[in-house]
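Excluded from the complex is one protein chain; the other protein chains are retained at their positions.
The first chain written gets the first letter, and so on, giving A and B; residue counts start at 1 in each chain.
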Amino acid sequence: MKLIFEKSIKGRDGYSLPQDLFDNIKIEECLPEYVISKDKKLLSEVSEVDVVRHFTKLSKFNYGLDDGFYPLGSCTMKYNPKINEKLASLSNFIYAHPLAPEETVQGCLEIFYDLNKLLCEITGMDEYTMSPAAGAHGELAGILIMRKYFVDHGDIRHKMLIPDSAHGTNPASAAMGGFQIVEVKSNEKGTVDLIELAELMDEDTVGLMLTNPNTVGLYDEGIEEIEKIVHNKGGLLYYDGANINASLGIIRPGDAGFDVVHLNLHKTFSTPHGGGGPGAGVIGVKKDLIPYLPTPNVAFNSDQKKYYLSDTAEKSIGMVRAFWANFSVLVKTYVWILSMGPDGLYNTSETSIINANYVLAKLKNYYKPAYDRYCGHECTVTGREYKKYGVKTLDIAKRIMDYGMHPPTIYFPHFEPYAEETIMVEPPESESKEILDNFIDIMIKISDEAKTNPELLTTAPHNTPIRRTNDALAIKRAILTYDDELKLKDELKYQEKDIDF
Amino acid sequence: MRYIPSTEEQKKEMLKEIGVSSFEDLIESVPQCLRLKDKLNIPEAISESELEDKIYRIAKKNADFYSMKPLIGAGSYRHFIPEAEKFLLQREEFWTCYTPYQPELSQGTLQSIFEYQSYISRLTKMEVIIPSIYDGASATAEAALMSLRLTHKNKIIVSNLLHPHYRETVKTYLAPHETEIIDLPYKNGLVDMEKLKILIEEDVASVIIQSPNFFGSIENMAEISEIVHSKSVLLINVIVESMSLGILKAPGEIGADIVAGNAQSFGMDLNYGGPHNAYLGTRKQYTRQIPGRIVGETVDVDGKRVFVMTLRAREQDIRREKATSNICTNHNLNVLAANIFLSLIGTEGLYQISLLNTKSAHYLENLLLQTGKFERVFDCPFYNEFLLKSKDDVSSINKKLLENNFVPPLKICEFYQEENMNNVLLFAVTEVLSRDNLNLVAKILSK
Partner (left out) sequence: MSNKVIENLYYTKSEEWLKVEDGIGTIGITDYAQDQLGDIVYLEKIEKGKKLKQDETFTTIESVKAVSDVKTPATGEIIEANVKVIEDASIINKDPYGEGWIAKIKIENKDELKNLMSAQEYSEYRKE
C-alpha cells in the first residue's frame, strides 16, 4: 500500500487554522535569525479525506481483538469493554492539565486514591504507586525500590535470582537496576527447582522475581517453600503480575509473602493493548517498602476533605516519569473493577483457567503438552512432533492465520529440554466455548495437514494481506524512513506492487 | 456477566471434557492455606448505567476543563486536535491489537510507525528514529543510558533548565550505575556557557540540554554544540514542546548526537499527564545501542514492499539482561495519534501553528508588560513560554484567572527556589487561546 508521502499533492491541506494568525506581528521581531529554520520541515500535503481513507485502509491490514480469537499466551488478550473508553474520554478528564491547581482535579485524584485501595485489596498489598507506564517500567521501579531498601539498611547486595522461564523484561529490568542476574533452572514440572533455589539464595542476593502462574502457565507448587527460602536469607520476593488473570479472588500475592507486585493493567484489567501500548504497570508493596515508592503519590486530607499529591517521602527512589501516571488507563481499570465486583473477578479467573485446561485437554493428542499437568489460565503445548515432516512451529502459526485467526504465542517460553517449539495458548474468560471449539478444530485440521501436505504450512500464510517477510533483508538494507527508501530506490530490485483492494 | 460468555452449564460441560469433577481439581497446586477464604472485599458489581452515573459524578469534581483555557504548559501543552484523528483512533483494528509480532496481520500498525519515523526524521533531521518511549522524561533517561553505553564513560552534565521531572527521572534511572551527574547552572535564563566550558572534560559521556528550556528560552544550540564537541562528548538535545520544530532549527542541523522529544503536542490530550509519548533520534552509526522498537522496510515472498519490526536483537525478549533497554509495551497508539495528527496538519499546518504559537505568546507578553504590573525576568528569545515577575502576589493573580475560566500559569517557585524566582509566573500560549482570550487575560491582570 502507498505511503502517506506517496499520496501527497503540493498545495493540499487537511487542517483548518484559526482566522486570526496575528499577521500584524512579524516573526523577525519575535525571534533572532539564528534560531529560525531556513526552510519549512516537509511533512506531507494531503486533505482530511485522504487522511481518513489512508488510515481506514491501513486499519484493514490489521487484525484486532474485535475481529476474533487472539490467543496470545502471556498477553491476556481479553475483551476491551467499550464503556471504559467512553468514561476515560470525559472532557473533564482529557483536558485536565497535570499541573492544574489541586482543587480543580479532585475527580482525577479520587480515582487515583480509590483505585489504589481496590488494587491493594485484590492483591493483598499495602500501597500502590500508579506512576509506571508499562509492565517493564513497573519492574524497573520495583527493582529500584528493592535496591534502595537494601542500601538504606546498609546491606549492599549484588544479585537477583530469575527463573529461566521468566519474560525477557525481568532480566533486562534487573540489569538496568544494576544487578547481576542469576538464572534459576526449572524442573521437570515446569516450576522453580527448590533445591537449586536454596543453593543459589544467599546474603548477597536481593531476592527472586517470580511470575505466578509462571510463563508456562503453571502454578509454582512450592510457593510457601520459595517464600521461606528467600525471606530466610533476608531477601525480597518480587511478583511479576503478568499472569494474575489466573488468581483473582483465589490467591493474593500479598498473602503468599510477596513484597513487591507489578500489575499490567492492559492485560488482566481489560485496558486495550493499542498495538503495543499504552498500558500501565502499577506496583504495589508491603508496608516496609512504602517509603521507597516513586513520588508523588495521592493522599487524602480528612480534615479538609481534599485529595492531594504528596511529595514528602524522603527515602523515595524519585520520579520514574514526567507527571503522575497513565491516567486514562487508570480510569479504564477502575471502571472495569467496578463493573466486575468480587464475583466477576473470581468468575474471570475461574473461566480463564477452565478455558485453558479445556484447550489443553482437547489438543493434547495432537500437540504434546510441555508438561503433563493441569495448567493455569494458559497452556503450553509443542509442535515438536511435526519437525519430522519438515514443519516448524512457526509454520503452524502462519497456517492458523489462513483460517482467519491470530496465532498463539510461539517459541516462548523457551528452555531446554521441556519447552522447545512451544505454542502457548491463552484463551481468556471473554472467549466462549464455541470460539474455543472452532480453534481446536482448526488446530486438529492443521496437524493433519502437517502430515499430509506440509508444504501448505511451510508456505503459509496464503490468505493474508501480505505473506512471509524477509527479515534479514530489513536489517541489511536498514530502510528506516521514507527518505532512506528514496535514497536506495535505484538499488532496489523490486517493483512495488500496490496491495490496494 | 456480559464480558464472560460461557454459561455455568457450558463450564460444567468443559470440566467434564477435561476429565475433572470440579474447578477445584484444576487448582489443586494452589496451597489451601494461602487461598482466600472469603470473597474480595470490594464493592459489588454495578450496572453500566450506574457506572456511568458514578464516573460522571467523579468527573464533575474536576473543573470544567473543556471550557477552561490553559495559560500553563511546563511540559504538557493543550493544542487543538482535529476530530478526524480522534475518529480514526477508535478503529478497533488499531485499538485492540497486540504488538505487531506477526507482520502478516499487522501491516496497518507497522506502516503507520514507519511513516511516523519518517516524519520525525524530517522534523529533527536525525537519521534514525525510535518512535515510542513512554514519555519525554523516560526518553531523556534512555538517551542518557545510551550515551553511557556508547562512550563507556560514567559522567554526565545536565542543564538545570531541563524540565525538573525529566531531571529527576534521569537521576532515578542512573542511580544504580552510580553515574556522576553534574548540574549545569543557568545564567540570565540560559545555560551558563562559561561554566559549561569549564565543566566539559574528556571523561564526560554526554551533556543534556533542553531547548526551548524550562523557562521557555531558546538556547544557542550551535554554540553549545561547539563547546560540547570540543571534547569527545555527546550532545543530547531534549525537546519538550515538539511543535516548536515547525519554526525552530532542527537538532540535526545544530549538531545534536541524540534527540529526546516529547511528542504530546502532536495530537495527544493532556489526560492529566498521560499517556503521552516520546521519540528518540540519533545517527545511523549508533543504531546498535538504541533502546526500544523500530520498524524497517523489506519485501515479502511475493516481492511486495512490507514493513517489519527490525534490529530486534537489541531487545529484551531476545537479549534478556544484555538488552539495550527493558522497554517492551510502549505507547504505540500514541504514535498512531501523532502520525494521523502530523498527516492532517501537513507541512503548511505545522509551520503555521508553530508561527502562530510564537506570535501569540509574544503578543501576550507585550500586553502584560504594558499593564505595568509585570516585568521581564530575563531578556532572551522565547518560543511559546515565558517568565514574568509580578508586582502583585501571584497566588491572588492565579485565583483571579481561575475565576475567569483560565488554567493559571505555573508558579515557578514550585520548582526553582532562588530568591529572584519569588512571584514569577511561567506563561504558555498555544492556538487554543484566541486574541480575545489574551486581551481578556491582560484586562483581568491589569486591575
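Here is the rule we go by: a contact is a pair of C-beta atoms (placed from the backbone, for glycine too) under 8 Å apart; a residue touches a chain by one contact, two chains touch by 3 or more.
Treat the numbers as computed from the prediction; the structure is a model and nothing was measured.
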{"item": "Among A:K117, A:K476 or A:K489, the residue in touch with the chain that has been omitted", "value": "A:K476"}
{"item": "Listed residues B:K61, B:K171, B:H229 or B:R319, member touching the removed chain", "value": "B:R319"}
{"item": "Absent-chain interface as seen on chain A, which is shown", "value": "387, 471-472, 475-476"}
{"item": "Chain not shown, touching residues in chain B", "value": "312-313, 318-319, 322"}
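The definition used in the following text is that only the chains that are shown with their structure count from here on.
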{"item": "Between chain B and chain A, distance of the C-alpha-averaged centres to the nearest whole Å", "value": "19"}
